[in-house]
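All remarks here apply to the structure that follows.
Excluded from the complex is one protein chain; the other protein chains are retained at their positions.
As written, the chain order gives the labels A, B and C, with residue 1 at the start of each chain.
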Amino acid sequence: MGKTHHLEPHLFYYTYGPAEPALVVKPGDTVVTKTRDASGLDEKLRPLPRSLKATSPITRYHEGNPLVGPIAVAGARPGDALAVHIRRIELNRPTAWSSFVPHFGGFTGEGPGRGLLLHSPLPTQRFEWRLDRKRNVGTLTLKRSKVKEIRVPLHPFIGSIGVAPRFGRVETALTPGEYGGNMDCIETRAGTTLYLPVWVEGALLYFGDIHAAQGDGEVCGVALESSAEVTVELGLRKAWPLEWPGLEDRSHIMVAASTRPLEDAFAIAHVEMVKWLVADFGYEKWEAYQVLSQVGTARVGNMVDPNYTVVAKFPRKYLPGAR
Amino acid sequence: MGKTHHLEPHLFYYTYGPAEPALVVKPGDTVVTKTRDASGLDEKLRPLPRSLKATSPITRYHEGNPLVGPIAVAGARPGDALAVHIRRIELNRPTAWSSFVPHFGGFTGEGPGRGLLLHSPLPTQRFEWRLDRKRNVGTLTLKRSKVKEIRVPLHPFIGSIGVAPRFGRVETALTPGEYGGNMDCIETRAGTTLYLPVWVEGALLYFGDIHAAQGDGEVCGVALESSAEVTVELGLRKAWPLEWPGLEDRSHIMVAASTRPLEDAFAIAHVEMVKWLVADFGYEKWEAYQVLSQVGTARVGNMVDPNYTVVAKFPRKYLPGAR
Amino acid sequence: MGKTHHLEPHLFYYTYGPAEPALVVKPGDTVVTKTRDASGLDEKLRPLPRSLKATSPITRYHEGNPLVGPIAVAGARPGDALAVHIRRIELNRPTAWSSFVPHFGGFTGEGPGRGLLLHSPLPTQRFEWRLDRKRNVGTLTLKRSKVKEIRVPLHPFIGSIGVAPRFGRVETALTPGEYGGNMDCIETRAGTTLYLPVWVEGALLYFGDIHAAQGDGEVCGVALESSAEVTVELGLRKAWPLEWPGLEDRSHIMVAASTRPLEDAFAIAHVEMVKWLVADFGYEKWEAYQVLSQVGTARVGNMVDPNYTVVAKFPRKYLPGAR
Partner (left out) sequence: MGKTHHLEPHLFYYTYGPAEPALVVKPGDTVVTKTRDASGLDEKLRPLPRSLKATSPITRYHEGNPLVGPIAVAGARPGDALAVHIRRIELNRPTAWSSFVPHFGGFTGEGPGRGLLLHSPLPTQRFEWRLDRKRNVGTLTLKRSKVKEIRVPLHPFIGSIGVAPRFGRVETALTPGEYGGNMDCIETRAGTTLYLPVWVEGALLYFGDIHAAQGDGEVCGVALESSAEVTVELGLRKAWPLEWPGLEDRSHIMVAASTRPLEDAFAIAHVEMVKWLVADFGYEKWEAYQVLSQVGTARVGNMVDPNYTVVAKFPRKYLPGAR
């Protein structure tokens, strides 16, 4: 049985990349920590003080999605896979916010971070959701609609989670990729194991940006943004080179691919799934393709960020030895 | 209570478009008929005889997805919506087939019907699925994989269903659009009502191409192709101009949009959903956008045809008066 | 030497498709006729009278780009290629117009014919260009800019030209394809030969929609729309099955491909060029690919219509026997 570490962050990061580990753990250890929301607010809605922001002497970051980390896993080496068993995501405040941001979102004709049309941006708006954590319900009061109140089941998940990428740094705010990142997949929730490729010694895991709930595609670009106490157990799968993040829960194995355009993300996720079925589960390539075509499901994580994320899902019951 | 018509097709059609109705019904009437599979095979695996194929003196059709119809609904006029209540899809033979077709499918770099790469096409293959209709299970024997048998729950749905389009004809084989068509959406199943825009007198409904089961995106391009006895009740919603097909089942209202690239289909389906929430359900536009962002789900019907189909889904429980 | 026919149209068509020929010619014959502009105006700015519009008893057309035709070429059979030698395009009035159309154009987030965003459409505007046919110059007066007058060299070309498609009908207004159509390529000008695949007896050529000038991509969706007297010589290349339109002028052989998204049009045009180099000019496939990569040029015809058009161009001087 591993050890449990309580991580009190002294710095929040705006980049995935090499940095001094906030914590070094062994495979099998568990980490408990509190994350801030996408704008830096904590469980008491206090903003992130300047002193807690990791900065760079040579460049300025887009300040979105401050993350905890990096957590180094002893023994993790390039070519291994980091296993992040997400054990618990405990929302720790009674509110979440959402908003519309100029030139941002799936229906605004945004390019990578800016408008690519001659239109003016859509109007900025902010929405305050109330979280009833006992009943697991988020509530939004509508002011200009016939429906006066929306009550949604909460399904908290980690919006941004990833490791130091193969090369350089990536800002936490926006661009998911092979290293994970701001995938905004509802599947990175309690009960899921996320596999991430390791490119640097220790892997260097970062996470945060909890969403209390979100629809497919996160079409306005912003979910129910909140803070939480998060518990993850970390493991290693040695010499398991991944091209893209893999996920597992009770019912499915999954691949999350992030790129543009959407059809490329869709194709990569499914082709990687075929490869996974061949490499680890004894499927012949064309039979895997046929079975995936008939039993696979897919979800669009986000269609907003500079890169779009698609999750290809294959039911565990069609894996060898399943019952 | 409407009348029930048993339609014995004298012709199967390879185009959606104007034609002499096979049957004229009144709103509220029910139609029971037998469809053939995508290749024309009936419940005894007999091929479609030449005499039953609708032909044209001036052009040749691609012979995929022969459909029953057209069924005219008395009183249907341009600007109305046809309501197709899908009551029952009874698979009527013990087999379904699937296959890989050269330059066809989501991972082959196909253009509209042909390869757009310098690669050779993927290998042609055919797969025979056995259907256990009592247990509602389809079974495929694998020959080159560790898993020896795949057993999938059957969820029969109508692969191709549509009306005479706004203009001209569309071949039934491939290209879905505003008029419906080969959307390959699993949602066009028993229990769903499909709304289609009416562009010609009588609407002229065609359908067929039953799939016994299929994964999201139909990634190899071919599902569990089979035949069935289909029961639909037809209704009219007068003066309800639709831009794209709408759907309803017990849990959701939905919009199905079909175009290329995939992100455009995704955007259109969701923007049309916002418009529907505003037009019929008293939502203010921006509040509709916010709520859809948090509670909407989306499914990729197919990522194969010349046009890709995305279904945007909004839970009924967030409509006014729902409980 | 062929015969010269002066065609006085009794009907203008809004579809490419089967119809009674307005004229039957022999290979080698020349046709001289007058086209109307995209909105139906003739050389005296008279609108197209209802009596000259080809109509359908069963469907309504989008009334854009009324075309002359169809011209049947005796002996043209499916599998042949029609050669349209464009001899002369004589602008025949002193004005051209351009405009902005709601939800239309390359920067408006348009889907196939409508907006796919939550934005309102861009403002409608109309621009009147004066044509000095002696000096070959088009002039636009600007009212709100520092530059007060724009004078562009005229380079008249045929915006819409095509044959009856493989199947059914296509409206002339918008959607180019394998059959040609509204490609809006500046290359379909005097001096160019356009090759179109023949799918029906006689080929059935239609054309019109003259542009006096246009930029690459026709980004606002509308060029300098005008009328002209057009002279074409028609030829046949027997048993030369084309997948997409080919073009030739003094300097280049070309392929025009039209689809969505833009990268697929780009890829198809170039892959077809490789195939053409192999099939007709003795190139080995990979050497053709290498040479095309280094000497090919490409132009975006339009990035506006439901389908985008890309022209891949290969210099004649790299063909065998060239000097």
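Things to note:
Definition applied: contacts are C-beta pairs under 8 Å (C-beta built on N, C-alpha and C of every residue); 3 or more make two chains touch, one makes a residue touch a chain.
The model shown is predicted, which means the values in this text are computed figures rather than measured ones.
Annotation: of A:Thr15, A:Asn65, A:Thr192 or A:Ser226, A:Thr15 touches the absent chain (contact as defined above). Residue in contact with the omitted chain (choice from C:Ala81, C:Cys220, C:Leu242 or C:Val255): C:Cys220.
Mapped onto chain B, contacts with the missing chain fall at residues 107-109, 116-120, 122, 261.
Residues of chain A in contact with the chain left out of this view: 15, 17-18, 58-62, 111-112, 114-118, 164, 166-171, 199-200, 243, 259-261, 264, 267-268, 271, 274, 285, 289. Listed for chain C, the residues touching the missing chain in the whole complex are 98, 100, 106-107, 123, 125, 127, 138, 140, 142-147, 150, 152, 213-224, 261-263, 266-267, 270-271, 281-284, 286-300, 303, 308, 318-320.
One rule holds in what follows: only the chains that are shown with their structure count from here on.
Residue positions of chain C touching 2 or more other chains: 116-118, 261.
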